[in-house]
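The complex is shown incomplete by one protein chain, all other protein chains being positioned as in the whole.
Here is subunit A:
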Amino acid sequence: MDWKGYTVIYVVLFAFATAQAVVEFAGLVDSAYWAAFALIMVLSVIKAVGVAAYYQHLRWEPRAVTYLVLGGTVAALALTGAAAYSIL
């Protein structure tokens, strides 16, 4: 990927970060908390995937590297999810 591609990614990341703050400034967090929560987290996930796929070049690496990363992520999510569920 050349610098132009990287720049496009950068602009998108910047815009999404701004969008997250806008959700808050617009008062959505107060009026519809869980909708805002979902929206903001989805934006974060998209940003993270973007950084990993393009800036960290996971797109061009063997899939095994992605699985390695997913392994860690799934472990962390399992811990968080099951632990939180256990006290609901």
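Everything that follows uses one rule, which is that a contact is a pair of C-beta atoms (placed from the backbone, for glycine too) under 8 Å apart; a residue touches a chain by one contact, two chains touch by 3 or more; residues count from 1.
Methods note: contacts and distances are computed from a predicted model.
Asks: Of the candidate names "Aminotransferase", "AsnC family transcriptional regulator", "Tryptophan synthase alpha chain" or "Cytochrome c oxidase subunit I", which one corresponds to the UniProt protein name of the undepicted chain?
Replies: Cross-referencing UniProt, the chain left out corresponds to "Cytochrome c oxidase subunit I".
Asks: If the hidden chain were put back, which residues of subunit A would touch it?
Replies: Within subunit A, the residues that touch the unshown chain are 2-3, 6-7, 9-10, 13-14, 17-18, 20-21, 23-25, 29, 33, 36-37, 40-41, 43-44, 47-48, 51-52, 55-57, 61-65, 68-69, 71-73, 75-80, 82-88.
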